[in-house]
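One structure coming up, written as structure tokens, with questions to follow.
As you look at this complex, bear in mind that one protein chain is not there, while each of the others sits in place.
== subunit A ==
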């Protein structure tokens, strides 16, 4: 068995279903206590020695960052959209006993309300909703906020512990923008990655200042990186890593910009802010290492003081590691910068006090060693060139601990061993002893040690099992995705192959009136029928698109479509599902007919990929163009249908006050209609109030109709059959099919009355061979709009049915008296010209009412041609 690190599980903490996300969780260790936040609204204090949970604090929102200030025994917590809270560590003795998930790895910590201390608003020392990050330096707090498209770094002095009320004293502030504007106006892009802040101290200034997560940077790197002035001021430097990949430094003693820095719109940050590097991926960690061994230094340079770092490292989310070290060039000393590529995505990282850095990905924690020139002394190049140069490649060493979202090096320095504290995505807190392989020496097993060894093995097994479960989950997820894809392909193939004949999956569209919420409502119902061999699984959606105004009269509104989607939960072969869409009520009269309804099945590919345990983070970065969540998928059109006036006619209901549910309402309704027509005069007020019922007629030759309506004319008179045919798709007119009626009255959707009258006539003048038998369809309505609608619908039907029929039969029309036809045509042409002239005049706006009147009568004449469809 390989000499793996010793992993010890301490406790489990609650975690969301998908596991903890990286970035927000944090573990800190100080003085035998572990301070932990898992990205939720809770902060836990855990006693490492006693292995018990000491306190749980609840904050009003997600906790984004936690820092410890041992000097004042205070914990600082950044709470999303609220601000920074300060907790005194001495308060925690209030919670004495608390159950923990000690040793039992699977138990999720229940947040018993009795043990949770809600943090009150008084503890908020720094309220600011825009804050993204902060860091502490002794009794100073440095905050970073995003507002107005810029980053604002502010320096405040912390209140003394005894100060009442606790309020920070503002010292200075600088605003700057990193290259790309932070998402224009919104701060949406900041949601996933937060900026990272840390503090670099000048050499020799470490004794007076204390900073968490910061480091002391040795000379000459400090001067080279931050400039002579900052070095001579011994100014602490704030290093900031931003979601857009910039690595910036700001001197803390010169944290102010020129007053009118806003005006010069030059790209790049303002003077005190210096861009050190651009990682081109979100920065997740900044740290420092000591890459040169002390012994090696003794020859030419004075040894570095212990603890001073000589190399700054920054890690990007997708695995780019940048190490910056003082270069040893003869001319113009400059920082040397080297980029490495690790296997990403990096969730978190931590630096040891030596030259090792640990970083965690979904599958493992790895250690990389940046020690400089470790073997260089034996190479023949000589010390001058090889020593002090960063290694050309990195060799990550695995620790075999997977999906850790927060790392920190515990400071149990007394025992001389370093220990890694880790919080896994499943919410488990563990420690991991770090001993380099050569230090592992075989020992004879004493009973004591054997017990220890067994314990180690057991936790090793636990670790392996967690890893296995993670991998298993990933495999399961992929299998599930493949199954889904297979089903989707089956369904698509079935639909596409059955193109010529009937489709195996159909959608029938009907329109009907129903009474809904005391109102008569016209609704479209789509019946999805699965007659294929495959079942429609979860993930399919039925999309119903309503496209208003397909008629040529009104081209302006032709593209106002609305799409409704209904998830198809599961539809086994032979199953049916009906969805109903209310189009409009009888009262609101806003319905625009005809209406095209088209149905399609849609399957979102995102659906498959999204349900994974660790989502798509790794596969697709946030802004990946590969998948946009709303569009990418498979779309299979099913059917299309036009709903016109004839289908929406409420047959058999007479108009009039008696039919209105409430006279007051009716009155109000008419008043409303009037007010509206006044308000929008000029748009469609033309003829709405026409009291004389207008009429339109269409004549069709009986021969033609007879042959076309074979199915409908079973035994009935032609006129009745015609009416039945016209109203065949009208659900309200089913009663007609059993009766012989040639006349019907109905209500249009907007309440206007419409009368359809069918009669057989003989046309004498047309044909020299004798009178032609024809069927006249007479439409009468008091509302011109309804009349037009019905007329349009009837013409549509006749075109659809007869023209096709006739073309198929190929029988020529009987002889016609051409001169008569020409005369009619000439009449119509003059009428049309007149209409055109009147419309022009109407546009000019002279004598609007009179012109409109005339125009109306001409249109009516045009609608009554003495022609017959043969």
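In the analysis below, a residue touches a chain if its C-beta (ideal position, glycine included) is under 8 Å from a C-beta of that chain, and two chains touch if they have at least 3 such contacts; residues count from 1.
One rule holds in what follows: contacts and distances are computed from a predicted model.
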| item | value |
| --- | --- |
| Per UniProt record, name of the chain withheld from view ["Fanconi anemia group G protein", "Ubiquitin-related modifier 1", "AFG2-interacting ribosome maturation factor" or "GINS subunit domain-containing protein"] | "Fanconi anemia group G protein" |
| Per the touch definition above, residue among A:43, A:56, A:75 or A:137 touching the missing chain | A:137 |
| Hidden-chain contact residue, picked from the options A:36, A:84 or A:231 | A:231 |
| Among A:47, A:130, A:219 or A:853, residue touching the chain not depicted | A:219 |
| Full-complex contact with the absent chain, from A:14, A:52, A:123 or A:254 | A:254 |
| Those residues of subunit A which, in the complete complex, touch the missing chain | 137-138, 140, 155, 157, 171-172, 208-209, 219-220, 223-224, 228-236, 251-263, 270-272, 326, 329-334, 679 |
